[in-house]
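Comments concern the structure below.
Every protein chain except one is present and positioned as in the full complex.
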Amino acid sequence: MYSFKNDYSEGAHPKILNALIVSNMTQEKGYGNDTHTNNAISKIKNLIGNKDIDIHLISGGTQTNLIAIGAFLKPYEACISANTGHIAVNETGAIEYTGHKVITIDSNAGKVIPQKIQEVLDVHTNEHVVKPKLVYISNPTELGTIYTKEEIKALSNFCKSNDLILYADGARLGSALCIKESYLTLSDMCNFTDAFFIGGTKNGALLGEALVIRNENLKENFRYHIKQKGALLAKGRLLGIQFEELFKDNLYFELANHANEMANLLTEGLKELNCKFLIDSPTNQVFPILENKVIEKLEKKFIFYIWEKIDDTHSAIRLVTSWATKKEAVLAFIHELKK
Amino acid sequence: MYSFKNDYSEGAHPKILNALIVSNMTQEKGYGNDTHTNNAISKIKNLIGNKDIDIHLISGGTQTNLIAIGAFLKPYEACISANTGHIAVNETGAIEYTGHKVITIDSNAGKVIPQKIQEVLDVHTNEHVVKPKLVYISNPTELGTIYTKEEIKALSNFCKSNDLILYADGARLGSALCIKESYLTLSDMCNFTDAFFIGGTKNGALLGEALVIRNENLKENFRYHIKQKGALLAKGRLLGIQFEELFKDNLYFELANHANEMANLLTEGLKELNCKFLIDSPTNQVFPILENKVIEKLEKKFIFYIWEKIDDTHSAIRLVTSWATKKEAVLAFIHELKK
Amino acid sequence: MYSFKNDYSEGAHPKILNALIVSNMTQEKGYGNDTHTNNAISKIKNLIGNKDIDIHLISGGTQTNLIAIGAFLKPYEACISANTGHIAVNETGAIEYTGHKVITIDSNAGKVIPQKIQEVLDVHTNEHVVKPKLVYISNPTELGTIYTKEEIKALSNFCKSNDLILYADGARLGSALCIKESYLTLSDMCNFTDAFFIGGTKNGALLGEALVIRNENLKENFRYHIKQKGALLAKGRLLGIQFEELFKDNLYFELANHANEMANLLTEGLKELNCKFLIDSPTNQVFPILENKVIEKLEKKFIFYIWEKIDDTHSAIRLVTSWATKKEAVLAFIHELKK
Partner (left out) sequence: MYSFKNDYSEGAHPKILNALIVSNMTQEKGYGNDTHTNNAISKIKNLIGNKDIDIHLISGGTQTNLIAIGAFLKPYEACISANTGHIAVNETGAIEYTGHKVITIDSNAGKVIPQKIQEVLDVHTNEHVVKPKLVYISNPTELGTIYTKEEIKALSNFCKSNDLILYADGARLGSALCIKESYLTLSDMCNFTDAFFIGGTKNGALLGEALVIRNENLKENFRYHIKQKGALLAKGRLLGIQFEELFKDNLYFELANHANEMANLLTEGLKELNCKFLIDSPTNQVFPILENKVIEKLEKKFIFYIWEKIDDTHSAIRLVTSWATKKEAVLAFIHELKK
């Protein structure tokens, strides 16, 4: 059965595996001080166009979130997240384990808007309540929606005015940046946030996220935080080689673009069948609403999440495409649906 | 320059890389529910000869230590470690970050002995002090020494009598088990401890440690702990494939054996030159004492740690061999020393 | 100006101060091992009619909550609270600092109902999300409402069926138990919860809450938790003497009853003036809705919280009475309002 369940069902892009093989027997320094990590960081800095940023390669998204947020906040400070945010609902209380409250706000199709942050600030004004200090967003969101350049700029300005840290979870960032209508670049992400990460795991790597820290105040001794959380890999080269390859010859964006195209193909096919959607997602997650009996039939040939009950006879499902999704599989899915 | 600095300077054993390639495009479930992880766990259970143990694959040693110890202890409980133990001196306070004190005791050549534990128990008897609950050992120790079967059995009995958890860090466990004089097997490690881990990173894997939990009381909901600490890899297959390969056809022990042999070759060569040693280590770490001016010359051709000052003109260095160490490099080192 | 702002504006009931004086120069053991603490605990056990419970005297409500919840939960477990609950909104993230998420649910006039808990359980079923384990209620609630015996029994049954700990914050418990219509006794509170506390600070003591633990599984080594959180007072006698006095001659309930009567007097007076209320509170917190210009005038003679904006010209205020509230002050308030 073909799986549209997530974007981490396959291994790594072949170029990455090849790079692992080519470099394998060369001795390198440990703990991220290897030549590949240095190269990868240089490439990303060049692409962003800022040499003053700090970049750290970390194994996964939850790990990056907990290290970054745990490092950025003082004990009594809290983060604000959409109630759909990954740190709020899908990380087994990892942020709370670092001691910090996650204040949730109603999301606008997965997105955080300044007005809702303001409402939180209005009721957190003394020492009997936590001090909201960091705004967590994900781009794309957990619902596949994206921030336009204007939206993220507005958030950035709001955060600066209110002395808040803006932090973006980019587990699927490639997919967001490949949507032209967002007019958003990697440089924008860097300029508009205090820190964000560039997801590798869901875009062709075996594992790895590149955390970018722009805000000078958040940089100090960051490697201590990584080591303390058990996340400083002895063979840091494994992360370095992968990001080196992803940011060589534009591979990162090619892969994200492919994932988006496959999602578009799904969406187009579904629309032709007059399918409705839970949400209008331009990225690599698609949320069609189908009849339950149709879903049951599809489940015999495809794997996917049943996302949400809509009514007694309909549910929304989630279909995720990736760098590895085959066009034939998408067409087969649409074909099956037509039947 | 050839490096004897550690056992993680190269990538992975070629068989592992090959397995990654072969399996790469097959879709697998995420988060360690893939077929490779299941296979790897089966193989290890078979080898240990115990189907009732739980096994979890985790990226690195510090991460495994902090997840396991953080999961096993109640807030007011503490661990006891040799003052040379990795958790005591080399993990940036990772255990303390989980809230637990690490009580250090003088080590016997890196090893923990019951008498020293008893001294700790004697002065921790009420609620004004922490309650010692877990004994941390590493085998081999950070000084390359190993526990004999008798020694670890005595520790085990002592811990059982005193309601203490015995936990073993096996970052270099392969190397210890390949020393015949220890008469210690993987099954023994399992039977004599409540939990221990089998190191992959330092024995041919890109990353990965296999945590084995035998004590029934320590198993419950362990995956929650892994996820909360950010250590549940989306592509858990990466760990599964590697341990599957390591425990196929005895590869794990072959690699460890090679590392030991290269260390022996070094030791023999050094002894022929009448070199003294800081400690008598049978495993893949060798600690010769050399004249400082000799060390300076060696440093022009080889990379290694200067471990400890001995006197004004001598220091002990640490030479580490691994599955990837080339015999020629060892011979070249001895040859250089002869000059 | 007379304050109706809270129930901790004055010192302690004179009988308590007298008891402090009488016992002052007698030498006692430290850390809660004194005769007064032992007496106080015996009295409370007798009153509850259960000799097998554990009782610990702790300085304040937030402190009791964080010690108890921190002790009762494993790292990945979470508590469920009404979104109006004190631990959710008024403790500066104290529970999160102990590492645990507080999942909030919509409250029914400040109260938790099984249906809302069930909804949380339904979406927390695997290791990617926290495991809800403890239900936090306050009785009376932060809105002054109370649980009837039937309501708390239903909650208790629900929690038992779902392997959840039921924990009650009784910062103002006396006030709740003195409402006859609740048909609820101290014994009921003990039987229906796994642990709860009897508030002293807001009912005549200088400071102090008596934590009662009935569930055998939650008792072990609890004093270690108290000491570790810095809450084991050297002069534990201070807490012991106060609870000894509060539970001698029914003083605790007399004081709570007085607070309720004063609140009733306020409510009756307000009703005569056709005042509406934000909520129907039978305990010592009253929430009348008044015209803003009336509030402004009242503020010149009385101190109270403006609780919530109702519309452009009206707000709800909070008036709190206590053991120390003078009848004359209540009458003066009503008198002022009549003008």
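So that you can tell them apart, the chains are marked A, B and C in the order they are listed, and the count of residues begins at 1 in each.
Here, a residue touches a chain if its C-beta (ideal position, glycine included) is under 8 Å from a C-beta of that chain, and two chains touch if they have at least 3 such contacts.
Being a predicted model, the structure only gives us computed values, none of them experimental.
Colleague: Decide which residue listed in C:Leu57, C:Leu164, C:Leu238 or C:Ile317 touches the omitted chain of the complex.
Modeller: Reading the full complex, the residue touching the unseen chain is C:Leu238.
Colleague: Can you tell me which of C:Glu10, C:Asp106, C:Asp280 or C:Glu328 touches the chain that was removed from the display?
Modeller: Answer from the full complex: C:Glu10 touches the omitted chain.
Colleague: Determine which one of C:Cys159, C:Leu207 or C:Val330 touches the chain that has been left out.
Modeller: C:Leu207
Colleague: Touch as defined at the start, partner being the missing chain; which of C:Asp54, C:Glu91 or C:Glu127 qualifies?
Modeller: Touches the omitted chain: C:Glu91.
Colleague: List every residue of chain B that touches the chain not included in the displayed model.
Modeller: So the residues of chain B touching the missing chain come out as 75-76, 78, 89-93, 96-97, 99-102, 127-130.
Colleague: Provide the residue numbers of chain A that touch the chain removed from this figure.
Modeller: With respect to the unshown chain, the touching residues of chain A are 31, 70-71, 74-76, 99, 127-128, 130-131, 221, 223-228, 232.
Colleague: Residues on chain C that touch the omitted chain in the whole complex?
Modeller: Chain C touches the missing chain through residues 2-3, 5-6, 8-12, 14, 17, 20-21, 23-30, 59-67, 91-94, 97, 201-202, 206-207, 224, 227-235, 237-238, 324.
Please note the rule applied: only the chains that are shown with their structure count from here on.
Colleague: Could you work out how far chain A has to rotate to sit on chain C, using CA atoms and steps of 5 degrees?
Modeller: 180
Colleague: Find the geometric centre of each of chain A and chain B from their Cα atoms only, then give the gap between the two centres in Å, rounded to an integer.
Modeller: It comes to 34 Å between the two C-alpha centres.
Colleague: List the centre-to-centre spacing of chain A and chain C in whole Å, with centres computed as mean CA coordinates.
Modeller: Chain centres of chain A and chain C, defined by C-alpha means, are spaced 43 Å apart.
Colleague: Could you work out how far the Cα centre of chain B sits from that of chain C, in whole Å?
Modeller: 51
Colleague: By residue number and range, which residues of chain C touch two or more other chains?
Modeller: Chain C, residues with two or more chain partners: 75-76, 99, 127-128, 130.
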